[in-house]
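A single protein chain has been omitted; all remaining protein chains appear in their positions.
Chain nomenclature is as follows: A, B and C, assigned in order of appearance, with residue numbering initiated at 1 for each chain independently.
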Amino acid sequence: MQTVLSDDQVQFKHVVHRFFDTHSTTTAVRALAETETGFDPLVWSQLSETLGLTGTHLPEQYGGHGFGPVELGIIQEEMGRTLYCGPFFSSAVMAGYALERFADEAAKTERLPQIADGSIRATLVLDDLNHPSQVGRLIAADQAGALTGSAPIVLDGCSAEVFFIVAREDSGLGLYALAAKAPGAEVSAQDSIDMTRKVARVTLQEAAGTRIGSVTPQSLNRFWDLTSVALAHEMIGGASRLLDETVEYTKGRYQFGRPIGSFQALKHRCADLLMNLEFAKAATQHAGFCLAASDQETIYPSMAKAMAADCFMEMARAAIQLRGGIGFTWENDTHLWFKRAKCDEVLLGAPYRHRARMMDILQETQDVA
Amino acid sequence: MQTVLSDDQVQFKHVVHRFFDTHSTTTAVRALAETETGFDPLVWSQLSETLGLTGTHLPEQYGGHGFGPVELGIIQEEMGRTLYCGPFFSSAVMAGYALERFADEAAKTERLPQIADGSIRATLVLDDLNHPSQVGRLIAADQAGALTGSAPIVLDGCSAEVFFIVAREDSGLGLYALAAKAPGAEVSAQDSIDMTRKVARVTLQEAAGTRIGSVTPQSLNRFWDLTSVALAHEMIGGASRLLDETVEYTKGRYQFGRPIGSFQALKHRCADLLMNLEFAKAATQHAGFCLAASDQETIYPSMAKAMAADCFMEMARAAIQLRGGIGFTWENDTHLWFKRAKCDEVLLGAPYRHRARMMDILQETQDVA
Amino acid sequence: MSHDGIKAALEAFLDAEFSPDLSLVEWRKRLVSAGWAAPSWPDAYFGRDFSQAEALVVSQVFAERRVVGAAQVGPRRLAAETILAHGTHEQKQRYLPKILTGEHAWCQLFSEPGSGSDLAGASTRADRKADHWLINGQKVWNTSAHHADFGILVARSNWDLPKHQGLSYFLIDMRQPGVEVRPLKQMNGHASFNEVFLTDARVALDDLVGGEGQGWAVATATLSIERQGFARGRSQGAPAPASAGRVYEELARELEIDNEPYTWYPQREGRPDLILQRAQETGAIEDDAVRQEMAKLVCLTEAARISADQVSAHQKSGGQGMLPAGSIGKLGASVIARQAAHVHTMISGASAMLSGPESAFEGVIAETLISVPAISIAGGTDEIQRNIIAERVLGMPKEQRMDTGPFRDIPRNGQ
Partner (left out) sequence: MSHDGIKAALEAFLDAEFSPDLSLVEWRKRLVSAGWAAPSWPDAYFGRDFSQAEALVVSQVFAERRVVGAAQVGPRRLAAETILAHGTHEQKQRYLPKILTGEHAWCQLFSEPGSGSDLAGASTRADRKADHWLINGQKVWNTSAHHADFGILVARSNWDLPKHQGLSYFLIDMRQPGVEVRPLKQMNGHASFNEVFLTDARVALDDLVGGEGQGWAVATATLSIERQGFARGRSQGAPAPASAGRVYEELARELEIDNEPYTWYPQREGRPDLILQRAQETGAIEDDAVRQEMAKLVCLTEAARISADQVSAHQKSGGQGMLPAGSIGKLGASVIARQAAHVHTMISGASAMLSGPESAFEGVIAETLISVPAISIAGGTDEIQRNIIAERVLGMPKEQRMDTGPFRDIPRNGQ
């Protein structure tokens, strides 16, 4: 199994880094946060068509580039660093992986290429975002494929063109496709703490979905692992950026005749933050390598999600605290990451749920290494 | 309800403080730790006969002084401060409270006065020291009062003259008395991390106990609360002493040309420790006041035990850490408190069990204030 | 004066003078003239030289009879107490009555962008001209400055002295061209504070408090009043006017303006009070991992409450040696808020993301999650509190200072 990024992957990271550094400045992020759809179509077409990022992790036979969770993690990390605003996670990651893992062959062949090249923006409608075992409690499909129920949190629900919906069936769960504007589907924007990622409630009343696949517990768990690790990378990116900028701030800010970064309390806090970050980053990278290497279930994806979330949240808290009052203002950028941290923390399950999940897997497999 | 100690109680505290300051020096503690029985009979007779401490919390009608958990807490706190070595907690507190709460009238009249004046050193044999609901799993009584089973941890089991034993009966639990040297009772010393408090295993094989009372779930819970709060006071005493001495140490120890107490990392750590101590102390005192005021079950005893234990343990860890290597040596006294902290932490239930118990009570009563 | 005597005199006054149909200002003018507006103040300055116990009798009568008292809330109280203690006879005569009547609102101009924790490092300039002081600089965190008529201001009048010695304390008219007030929006969307830009603003020579170079001593007095108010404010809260009549309506409007900056303050404390109900509603209370964290929170909130009760019981009985209580309580409030936010997050799960009308308690929990960072900063950061506890309570040695020379030579921001 891989231990560190290959030279090619490092190269790729530089390319992606430059792109988001240029196109996802905090000025752009602040502007997009104020819009309804929350993304810039031009940047979207550049990253999907020109750079092909949306297809990175999807199989070549369905229009993707055939790379895996590691390369996707690189993209997510850079997006988290710059708080990229756009439907990448909802469409390419959530909907893309759902199709790849749950859809039948025909649906994949028809629909994955559109996700992979970004020409269609889809999103996944999951009625629970806390734990895979709770999915399907709120949305049900009848035998004709009519979907009824509601999902309170759907990423980019207002701007997506297509919904893929996981719904409870007589036995088990099925995957359904539905045009966003289809009769019986009602979409209402929800206010989120994190203005840089839009969410909506999707309510379905006998909406005529097309059944395109089955969701098994195994495939749902695998999906959960893949998306959790992608999200963990986003959090690591955000946390790294915050640490860099916070340390810089303490070097330049003077109080009591000295830079505040020379006060031992701040130095030690930053040292602890770096240790947490290094550990969470190692865990997250390793989870990506594991997913890339094998389909076997391990503790690492949940471990990565739990550690990255705790790390990002702790980092965001510290980033505000170490700035003092200015860190609590709207004008200062720190809160943008703080709010992303808070939402990422609970999206796909809060840390304590992932720790519980780790222990379940650990007991099943009894094999940590 | 009381909020702070009365003038009389403060006066009492001074008297007790002076006594243990004089009679429980670390030299004495170290010497007693090396003995088998772990106590000095002379000091025992002074504190029981001369000062009457053993009867403080027991009712006057049974030879006690009729004070309550608050005055007992004062004694325990001073004992914790000086690591007093002797059977006070096992005999006066555990056995004394067990008699008072579980025994029938005749047994109280006969036996409590001997506990109260310290002329008999008894101990309580409980087969579980983690949670009241688990008591009685290992020791059973048949209808003739023959006791069979084993308790792995009995405080001062080797030096006690009488055992009071809680045993499972056909329905419920009973309290039994047994001479320490009675046939069928086997006592073997156990090594404890804390050399300043002796423990033993008591194994019973058809030992002919005298049934002297019944143990109801309510009375067992009350007993658990009373003993937990006494123990919490001991821990607060130990933690206070450690903080005082650690702060003094940092003022006098020089590294890098300055007292280490001037380093902000150490100052902030000590500030946090003081806050923890103040909170744990407030909770512990309040628990004593609650127990003294009413028989009603509240969250405060378990809260006190959990907070005092976490505080003492954290304090002990810091006391070693802030001394550096010297704090890890046998010659330095800090480890004596560290080991007491570790054992007190788990005696009568580790903090997490008391927190769970708090929540059970909280849900039952729905009334925090 | 006997307590009964006070009561009788006050009730006679109220019977004769109070009417709910008076304007708020007119009524308070009567209170001020009679010495009932601030009875613990000196006879010479609108008061009656009452002891604290006597003043308490007055408050009780006001409360029982639901009579409106003097304007007290907000920074105006800091200004009043400071002027009373350190002001000149003329300043007292000029400013105090209109503070009591509520005709003049005040704000506090101490903090600066470049000196947050280091208040004595203020670098707003006060240059002495022939007949006035000329003020230039920027202040920040100025609650209610946009409503204020006057401000209490700390500025540097001498740059060659060490930092604490070069400050002076002024009373500044906020309604002048050189003073620009801009609202400062926080990360939780509220704008409770302002930035104040001072550009060739003027202060009359008479409006210096405590003498040139005495600014730090006077500011310290103001801060101490503020801290006492913080402790008191938490247990009392403002009395809610409940009756009909012009005086009550005008009071309600005054309080609305005064309290507006503080509407989210309960949220910055983490709203531990909502935890149990939320956990029961969502069913999270059945989860043992959540229960542990809830229990830890209950331990903290209860211990903080008990500890505060013990401190005030000690103080009432004239006890001492509990000075650190303020800093320990403040540090505790930070820990509580953090733990409460943590537990709220666990309880809400993925829906903790939501902040709109559909979210828990109509957005109160969401506002809590993005307000708690304030508690460990405002009014002295946790780091400052820990310094205070370590040095003043535990007596640990101070660090060598790097800022003892002439102020102009000290490295600072914006240089």
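Brief remarks follow.
FYI, a residue touches a chain if its C-beta (ideal position, glycine included) is under 8 Å from a C-beta of that chain, and two chains touch if they have at least 3 such contacts.
Every value quoted in this text rests on a predicted model; they were computed, and no experiment measured them.
Within the full complex, the chain left out of the display is in contact with A, B, C. Touching the missing chain, out of A:Leu32, A:Met79 or A:Met303, is residue A:Met303. Interface note for the absent chain: among B:Asp128, B:Asp156 or B:Asp272, the touching residue is B:Asp128.
Considering the full assembly, C:Gln292 is the residue among C:Gln292, C:Thr368 or C:Thr381 that touches the omitted chain. Of A:Ile120, A:Ala179, A:Ala208 or A:Leu274, it is A:Leu274 that touches the chain left out of the display. The residue from B:Asp40, B:Glu78 or B:Asp194 that touches the chain not shown here is B:Asp194. Although one chain is hidden here, its contacts on chain B can still be listed: residues 128-130, 152-153, 190-194, 199, 201, 253-259, 263, 265-266, 317, 320-321, 324-332, 334-335, 338-339, 342-343, 345-350, 352-353, 355-356.
Contact between chain A and the unshown chain involves residues 3-4, 247, 250-251, 258-259, 261-262, 264, 266-268, 270-272, 274-275, 278-280, 282-283, 285-286, 299-300, 303, 306-307, 352, 355-356, 358-359, 362-363, 366, 368. Touch with the hidden chain on the side of chain C covers residues 287-289, 291-292, 400, 402.
One rule holds for everything that comes next: only the chains that are shown with their structure count from here on.
Of all chains, the one whose mean C-alpha position sits at the greatest distance from that of chain B is A. Chain A and chain C, compared by their mean Cα positions, are separated by 42 Å. Each chain gets a centre from the mean of its Cα atoms; for chain A and chain B, those two points are 51 Å apart. Contacts with at least two other chains are made by residues 383, 386 of chain C. With touch defined as above, residues shared between interfaces to two or more other chains in chain A number as follows: 263, 265.
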